[in-house]
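Only one protein chain is missing from this complex, and each of the others stays in its spot.
So, subunit A:
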Amino acid sequence: MKSCIFTGDVTYKDPCRLRLCQSLLRNLYSGKWVELVRHHVSFDFFYGGIQFNFRQHRPLKITTMGGVLAASSPNPPPPVTSGAAPAPGLTVPPGFGMPPVSPVIPSTGADPGQQQEARTHLPNPGAFDECHRKCKEVFPIQMEGVRLTVNKGLSNHFQVNHTLMLSTMDDSSYRFGTTYVGSKQMGPAEFFPVMVGDMDNSGSLNAQIIHQISSRIRSKFAFQTQQQKFVNWQGDAEFRGEDFTATVTFGNPDVLVGSGIIVSHYLQSITPSLALGGELVYHRRPGEEGAVMSLVGKYTGSNYIATLTMGSAGAHASYYHKANDQLQVGVEYEASARMQDTSVSFGYLLDVPKANLQFKGSIDSNWVVGANLEKKLLPLPLSLVLCSFLNHRKNKFQCGFSVTIG
């Protein structure tokens, strides 16, 4: 029986207008895709599949790498950055978190101590799971069938949503979801605790609780059930230091059986642009235990991010480039030594806010071509998503259609 580990981070923005995007999860037990749902609350959910099969927009792929699995929020809210404002003349797009770069200190009239302090100040590098996120957000999400989502905000703290999914490949289903946002404010638009849950017509539950314990420590608990049986349960704690981030995740701990998974992440800023880190996954069950380690490096430029993750299971490289306000490009390279497979993907994102339109396209080395078109039908509270994927090698075509109300 396979199990999944989810590592994620939630940034909640703007409690007055809620727009939640819940990332696409793959239920390994039933083989169904759990929904990409549009709610009323703005969220970014980032799930990392650790050592298991977890590809958000490429279900054909299997990777055993420590996971970075970006949520597909078509318009992700900008994360609250702890650093300084971007440098003059530099356009920072929404959702593009720039590490603050130390300003050039003039050579005359400046205190040497202040100069030294300015040079040595390093920004927080962000979460480990966010290293590949910017690139992954450029790629379209594979969707199949028809989906209708209705969001209803009952108050500034609570909202519900109904999702109806009609599919030709899988069973059709209905999901009911709720979101609660607390009143403990930790940032300009960050409120905690956050509780998100949804249940489908068969009784399977997905739930998450995120709480900011202190200004530097954030905790998260996630549960997943298959009807009445708990299949995934995990808790993690993230500590954000001045120039580093450390996270520990406990997955499916079972004291009676003596099994469980521990995932630890560490990411350290070396320079204002360069961050290095590592991940250690330790798994144990009766008669078996093992550990997998991988290293990550992230370099952030003026308008690009290059990230490389390498481990015993393989390598994952991504390059994100923001050409201008309308166009973002992403290139991804994955190599799995265990599966003896490599792939390259090229994707782009066209954002035309004047037309309330966003288009994503991708092509990869397996001859899979995909596209997503999202259009907000203002002034109506409607959002339309069209998606199609074509696998030329296997002669398979998949298309999806989604309407979100509210």
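Here is the rule we use: contacts are C-beta pairs under 8 Å (C-beta built on N, C-alpha and C of every residue); 3 or more make two chains touch, one makes a residue touch a chain; residues count from 1.
The rule is simple: contacts and distances are computed from a predicted model.
**Student:** Any idea which of "Response regulatory domain-containing protein", "Origin recognition complex subunit 3", "Translocase of outer mitochondrial membrane 6 homolog (yeast)" or "Septin" UniProt assigns to the chain that's been left out?
**Tutor:** "Translocase of outer mitochondrial membrane 6 homolog (yeast)"
**Student:** Any idea which of A:Arg175, A:Arg240 or A:His321 touches the chain not displayed?
**Tutor:** A:His321
**Student:** Of the residues A:Met165, A:Val196, A:Ala313 or A:Ala335, which one touches the chain left out of the display?
**Tutor:** A:Ala335
**Student:** Could you list which residues of subunit A touch the chain missing from the display?
**Tutor:** Per the touch rule, subunit A residues meeting the hidden chain are 304, 317, 319, 321, 323-324, 326-327, 329-333, 335, 340-344, 346, 348, 350, 352, 354, 365.
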